[in-house]
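Before anything else, here's the structure in question.
The complex appears here minus one protein chain, its other protein chains still in place.
A, B and C label the chains in the order they appear, each numbered from 1.
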Amino acid sequence: MNAARPSLDRNFLNRFGILIALITLALVLSVTTDSFASASNLTNVARQVSINGILAVAVTFVLLTGGVDLSLGSVVALSGVVCALFAHPGEYPLVVPISMGLITGALCGLLNGVLVTWGGIAPFIVTLGMMTMARGLALIFSSGKPVADMTPALTNLAGDLGPVPIPVLCFAVVALLAWLFLGRFRLGRHLYAVGGNEQAARAAGVSVTKVKLFAYGICGLLTGLAGVVLAARITTGQPNAGQAYELDAIAAVVIGGTSLSGGVGSIRGTILGVLLIGIINNGLDLQGVSSYYQAVIKGLIIVGAVWLDRRQSRS
Amino acid sequence: MNAARPSLDRNFLNRFGILIALITLALVLSVTTDSFASASNLTNVARQVSINGILAVAVTFVLLTGGVDLSLGSVVALSGVVCALFAHPGEYPLVVPISMGLITGALCGLLNGVLVTWGGIAPFIVTLGMMTMARGLALIFSSGKPVADMTPALTNLAGDLGPVPIPVLCFAVVALLAWLFLGRFRLGRHLYAVGGNEQAARAAGVSVTKVKLFAYGICGLLTGLAGVVLAARITTGQPNAGQAYELDAIAAVVIGGTSLSGGVGSIRGTILGVLLIGIINNGLDLQGVSSYYQAVIKGLIIVGAVWLDRRQSRS
Amino acid sequence: CKKPAERKEGEILIGFSSRDLSAEYTAKLSEAIVEYAKTKPGVKLVMVDAQSDVQKQFSQVENFVAQKVDAIILNPCELEASTPAVDYVKAAKIPLVLVNQVTKSAGDSYIGSNDFEAGRIAMEAIAKKLNGQGGVLMIHGIMGTSAQLQREAGAREVFAKYPGLKLIDQQTASWDRAKAMALTENWIQAHKGKFQAVFAHNDEMAMGALLALERAGIKKDVTVIGIDAIAQALTAVKEGRLDATVFQDAVGQGRGSVDAALLLARKQPCPKENLIPFQLVTLENLSSFLK
Partner (left out) sequence: MLRACQLTKTFGGLSVLQEASIDFHPGEVHALMGENGAGKSTLLKMLAGLYQPNGGSIEWRGQSVRFQSPHDALSQGIAMVHQELMPIPDLNVAENLLLGMEPVNALGWVDRAELHRQAQSWLKQLNTDLDTHQPMRRLSVAQIQVVEIAKALARQADVILMDEPTAALSNHEVTALFSAINTLRQRGVAVVYTTHKMDEVFRLADRISVLRDGQLVCTKAAIEFSPESLIAHMVGRELAQVFPPITTTPGDVILEVRGLTREPSFRDISFTLRRGEVLGLAGLMGAGRTEVVSAVFGLTPATSGEILLQGVPTRITCPAEAIAAGIGMVTEDRKGLGIVPAMSVGHNLTLAALPQFSRSALLDAAAERCATQTATTDFAIKASSPQQAIRELSGGNQQKVLLARALLNRPAILILDEPTRGIDIGAKAEIYALIGRLSAQGTAVLLVSSELPEILSLTHRILVLRQGKLSAELDPRQTNQEEILRHAMPQ
């Protein structure tokens, strides 16, 4: 099928604008600062994007179905707190706090999914409610205080494995699995179908409920993972952590070309989006731009990159 | 046409669940607290909901077209700061700070609209960018400090006119005009058409660009108004005011039955949503519920009310 | 275009991560640090803003280490959660000055005051004003933040001391003036006549409470005290509206931290701790705080 070629190119071009923005930004930063292109700084960038990266992959699943998850940040805090509560030295083996964190996240996600599917409530409302509730629960479970005194076994998870930081490894593995899943698995295909035309997917025999439950559940599970990684990194279960993380994650996904109305998007795009946001944050700090102007510039770059991207893909 | 009747009833029933939730909540609060049902507390509630109310009406316009506006909170802060900068006593007549605040809001809104229509960028990204930029500008204009020393002429706008607080009056007028506009005017109906099926609206000769620009512009203008009212209320242009106001506003609108995918919704529903959120906040404070549990209960009530509502309208 | 992060030979490069530049007190502190560093020849200071996000601040610290700065001034977001950032800098053997907030691990030097102290001073003032008798409302900052926790703990100690003082109600207003105003309005409905004082964890919220009480016409019966001594609060004290605030010496802390960072960068001895005490600001001693 030689006809496949132009379509492939078009797909590539679809995210070309973001890639150009990314490369331009990286070049500018390499030239204007000594430190950007250094190995240690690039490792830094990778480490810094890993939590937002995991969250962005997580929320990609939900966004593909045409839903949204506003509870990411709060669930990160809640799972971090739960994980930390079970992570006091000498109490439980390492697997307990980690699984408790993951389970907490997955339960929150599943509850979102149940309310969206069986409850028939708009995802925005469901996850907004979860955002508030999870934050409250994080405060209740921690009595409003940071849960400290975590076993080094867990906090080491934020360290390095050889030259690679473990959070980066987590992000890479999660992204790889998600990519495989969405591209190669039946359920992955169903996710796109449900997001693209829910009624038609149902008529084609797809169990919309199952697909959505799955999407929200996986999103929750990965959010739990992000919570555990964050807790390990800051060696604390912090009940007020993760404020507004959902916005950065969703922004990364949408920058990467995933449509908020569902059915269109890719993990590759999400990764580009995550990197773009990460490099903007890192670069503006390296440049020593005052934080007020940072806000303005960051906004401009994000809108500009997406605009470039859309222009590219249209022409 | 007797056929009009069932449609009206059905419309009423559509929001019946929220109404039930609202009345139940009010009854519970009247019984369990001495103060809820008092005139002074009800005035209080009205005063407190007025800013969220104006914002909710504002964002209803944008949501109806199928867009979203995440920049509400930041634009409230920016317009408040700009208003306050022109409101030092004895510098300008009252009309200047007010119009500067309104113009600032309208400009932000129009810029959003331009980027969404001509730029072809997703509203989520555009307004997320604006959220960051407006916050940055608010901080830059105010040098990061609250802009105090406002003329009493302006701060009096947060006072009362007879028995009615002026912010409540603003909200009522805004809601009334918006209701009339959306229900009765051609452009208002076209807003629904664009949100319901953009292609169809375009094919029918509706200028989608004009309609969207209008929606974002009005949203910005009303956000500017909310900024001015807030500045008057807290007697300061506060660059970090309005954090996450967009979430409360959008939540109120969605609770009121407006669909995030556009084309469905009403100002009446929005008002019910605003009141529900307002009464929850007021009631929880009156009940003296601890902050941690407040979060959880607030989330539960919102999700529960919407669930009830959807059940009602389905059966 | 100048390249801010580029270093000239022999120049001392200091990295400074501020907790949140959109909070007035921190902004004041940060400005003091930046301005004071400018007066020192051969010193270059790069400031970044963590926007109250621990993880973001940690990243910024990592960036500083990657840039091999000569010293870091850290205005930590949190007591517990910012500890790994401190450990990270210490492991990289870069001199570290903490300002305004301690962490579990100590830096090479700490400049600042103790939030616990601030809460205690403010509450003491209330106790004194009420003669140890009466109802108090407490408006918290964002729950779980160090400042909120410590200011509350300081206040609690005073409650323990005066059995006549009753905590009628408490609630968070997330450091936000509009939220504190709405909260106070609701409290006026719920607890009218039952409270004689409001203690807010910062001045922003105290101003909100003050406005609500004034609108309700009952300010004269209620004592309102905040913390931070922001400009508006000082003006309000001067006008006799706000009863008191607690002064943190932003300029003193700022200068002290730059001095300490320079001493450490030049491998000179530097005191481990430089505590700049909080002071209660009332109408009586106001003049010395107004510039």
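We adopt the following convention: a contact is a pair of C-beta atoms (placed from the backbone, for glycine too) under 8 Å apart; a residue touches a chain by one contact, two chains touch by 3 or more.
Please read these numbers as outputs of a predicted model, since none were measured by experiment.
Novice: Taking the complete complex into account, which shown chains does the hidden chain touch?
Specialist: By the stated touch criterion, the chain not on view contacts A, B.
Novice: For the chain not shown, which residue from A:Leu85, A:Leu187, A:Ala244 or A:Leu300 touches it across the whole complex?
Specialist: Counting the whole complex, the residue in contact with the absent chain is A:Leu187.
Novice: Tell me which of B:Leu42, B:Val264 or B:Leu300 is the one touching the absent chain.
Specialist: Spelled out, the listed residue whose C-beta touches the missing chain is B:Val264.
Novice: Can you list where chain A touches the absent chain?
Specialist: Its contact residues with the unshown chain are 1, 3-4, 6-8, 10, 184-187, 189-190, 192-193, 196-197, 199-207, 259, 263-264.
Novice: Which positions on chain B touch the chain that was left off?
Specialist: 1, 3-4, 7, 184-186, 189-190, 192-193, 196-197, 199-207, 263-264
Operating definition for what follows: only the chains that are shown with their structure count from here on.
Novice: Please flag the chain sitting at the greatest distance from chain B, going by CA centroids.
Specialist: C
Novice: Just curious, how far off is chain C from chain B if you go by their C-alpha centres, in Å?
Specialist: Here the centre of chain C sits 33 Å away from the centre of chain B.
Novice: With chain centres defined as C-alpha means, what is the inter-centre distance between chain A and chain B in Å?
Specialist: Centre separation, chain A to chain B: 29 Å.
Novice: Where in chain A do residues touch two or more other chains at once?
Specialist: Counting only residues that touch two or more other chains, chain A contributes 139, 144, 291-292, 294.
Novice: Would you please write down the residue numbers of chain C that are in contact with two or more other chains?
Specialist: 21, 143 - these are the residues of chain C that touch more than one other chain.
Novice: Show which residues of chain A lie in contact with chain C when the two form their complex.
Specialist: 32-35, 38, 40-41, 44, 47-48, 51, 139, 142, 144-146, 148, 155, 158, 230, 233-236, 238-241, 243, 281-282, 285-288, 290-292, 294
Novice: With touch defined as at the start, can you tell me which chain A residues reach chain B in the complex?
Specialist: By the definition above, chain A touches chain B via 70, 115, 119-122, 124-126, 128-133, 135-137, 139-140, 144, 244, 247, 250-251, 254-255, 259-261, 291-300, 302-303, 306-307, 310-311, 314.
Novice: Of all residues in chain C, which touch chain B in the complex?
Specialist: 21-24, 27, 140, 143, 169-172, 174, 176-178, 181-183, 185-187, 189-190, 192, 204, 207-208, 211, 215, 230-232, 235
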